[in-house]
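Here it is: the structure, laid out below.
Yeah, one chain of the complex is gone here, protein chain that is, but the others are all in their spots.
Each chain carries a letter (A and B) given by its place in the written order, and its residues are counted from 1.
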Amino acid sequence: MALLDIESLEVHYEQLGRRLEAVRGVSLAVEAGECVGLVGESGAGKSQLFLATLGLLPRAAQVRGRARFEGRELVGADARALNLIRGSKLTMIFQDPASALTPHLKIGVQLGEVLTTHRGCSRRDARAAALEALARVQIPEPERRLTQYPHELSGGLRQRVMIAMALLGAPALLIADEPTSALDVTVQAQILELLETLRAAQPLAIVLISHDLAVVARLAERIVVMYAGRIVESAPTARLIEHPRHPYSELLVQCAPRIEGPRLERLPFVPGSAPRAEDVAPGCAFAPRCPRAAERCRRERPALEPDATGAAVACHFPVAS
Amino acid sequence: MRYLLKRLIGAVPTLFIIVTLTFFLMRLAPGRPFDEARRLPAEISAHIEHAYGLDQPLLVQYAHYLRALGHGDLGPSFRYRDFTVNELIAQGLPVTVELGSAALLLAFALGIPAGVYAALRHNRPTDRLTMLLAVLGITIPSFVLLPALALLFGVELRWLPVAGWEPGSLRVLVLPVIALALPPLAYVARLTRASMLEVLRSSYVRTAVAKGLPWHRILARHALKPALIPVAGFLAPAVASIMTGSLVVESIAGMPGVGRYLVQGALNRDYTLVMGMVLLYSTVLIVMGLVVDLLYTWLDPRIRLER
Partner (left out) sequence: MRPADWSEAWARFAAGRGARLALLIVLALIALALVGPAFSPHEGAALDWRSIAAAPGLSSRHWFGTDRLGRDLFVRTLEGARVSLAVGAVASAVSIVIGLGYGAIAGYAGGRTDRLMMRFIEILSGLPLIFFVIFVTVLFGRNEVLLFVAIGAVGWLTLARIVRGQTLSVRRREFIEAAIVSGASGARIIVRHVLPNVASPAIVYASLAVPQIILLESFLSFLGLGIQEPRASLGTLIAEGAGELQSAPWMLLVPGTYLTLLLLSLNLLGDGLRDAFDVGERA
């Protein structure tokens, strides 16, 4: 049984009579210990997918479909049931650690409350566990950090604190939503390295969400590409990078900046812009920007077709391997 | 601490300007203070002016004035010949303070929970009802509200006295305090609700939810303090609103507080009394400003450390 099994998840909003679709029927499974990367442009629905899974969307969001974690249904579950899982077995870290940490509470308090809530620890035990967690994410001077406020730490340190906080409950699955996007490039590398190390030390499944293919490719064993609220391709990392089959994936791979390789005259880019949530045109959502688009693409939406190896692509004219 | 001193020192020029402004405005006024009484024979009025020091050159008067103020002496009342302004204020202040602090307490003690509750029931009937009441509370003028309340509870229902003052009696206080507290209460409720809604949408509250924390803990420890920051900022305007409201409320309800003295003084053209009151009120407001600053540092550690 998969650790997390998302089935036909849909997320939409009704605003002033208009229907905005953020996630349009996504099915995704994450196995224990696996690291899955999720890439796509902003607005593709990557974050919304997992925010919905964890029940973090506002009341205005309408969620349909199923998401089972360790067999337990999450969609529509009440807060109490969700709180048994959130923060302990299933955790999530967010993009901007500066705003994601409560500004007026000390780090020690924010770390400790995870333990007192989920493991019923005493204050002293919680403090010891927090120190240990900070050490695990390689934060220098952990005792001092406990009494500091979030704004007293640098961006990289803050993100490490968030990771430590997410690991305190000994999670089986960690969702990392754009964990490096708000950080400097050098710090980015450090954080990714940290995640690698942590995975090696314990059985931890990770879903790494990013708009940056390079970030995801470094860590993930399998990559899922989303566009306009749907999955357009899913494949093992190496295969996706070498032989992307969906035209959008191909463009993404071409656009990822590389140090090695031939000098380019111009940086490649994907022309046009992603469709907005309220556009519900028939046919393939990528057709307006696709270099390979044909009449059929505009009429008929391609379904996600799995192949023998478990990889899948949703395209009428996939790139030949 | 150093910050507080800096702020205190910064308040001095403001106070100084107020003092000077009131003095010169007063001296510039046309007509003499005793004009409204019956016409006095020239030598008697000259005598009175001499007694009050009005025949000295302007700057000399100013100097005397400043010196007296330095000693906390606000001068004699022009109307109540037997009393100094200080004595009048001392008589009336306890009443007004009692009234005002009860109203202030009520406004925040009821307004904040109301706002939080409305925010938690966002867009549901309870929320809409509360906000409707809040709009009414803010717009109905106190001089309409208090008589209306007195009409309802005092005349029709006979539950409470219509007006009057008995020292030590609580029943007389009920309607005036409610009328005084209602506008700031309504504003506090609205402010708290808006602020709380914004905090609940914030990234850090989302993190707290993702951590699986129980809702009451998120509310109490993560959301409440930041939500109260704008509300704390309203403390000084709330005091100002209550001070102006007390003029009306004390007059209608016949309460012997400094508010009513001010109104009487204004009607009687009792310059020194009015001037003393203006100084008093200004000082109170400036002090409130400092208190609010202190409150801010407690609510948001980022501010504390920046100083």
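Basically, contacts are C-beta pairs under 8 Å (C-beta built on N, C-alpha and C of every residue); 3 or more make two chains touch, one makes a residue touch a chain.
None of these values were measured; they are calculated from a predicted model.
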Touched by the hidden chain, which of the shown chains?
-> B
Looking at B:V60, B:A90, B:L105 or B:V135, which makes contact with the chain not pictured?
-> B:V135
Which residue, B:V177, B:L262 or B:L299, contacts the hidden chain when the whole complex is considered?
-> B:L262
Of the residues listed, B:Q61, B:T84, B:T244 or B:T297, which one is in contact with the missing chain?
-> B:T244
Across the whole complex, the chain not displayed is touched by subunit B residues 13-14, 17-18, 21-22, 25-26, 28-31, 131, 135-136, 138-141, 143-144, 146-148, 150-151, 154-155, 162, 190-191, 193-194, 240, 243-244, 247-248, 251-252, 262-263, 265-267, 269, 271, 274-275, 277-278, 281-282, 285-286, 289
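The working rule: only the chains that are shown with their structure count from here on.
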Which integer distance in Å separates the CA centroid of subunit A from that of subunit B?
-> 53
Under the touch definition given earlier, write down the residues of subunit B that touch subunit A in their complex.
-> 122, 201-204, 206-215, 217, 221-222, 225-226, 299-302, 305
Complex interface listing, subunit A residues touching subunit B | 54-56, 58-59, 79, 82-88, 91-92, 94, 96, 99-105, 109, 113-114, 117-118, 149, 151-152, 162, 165, 169
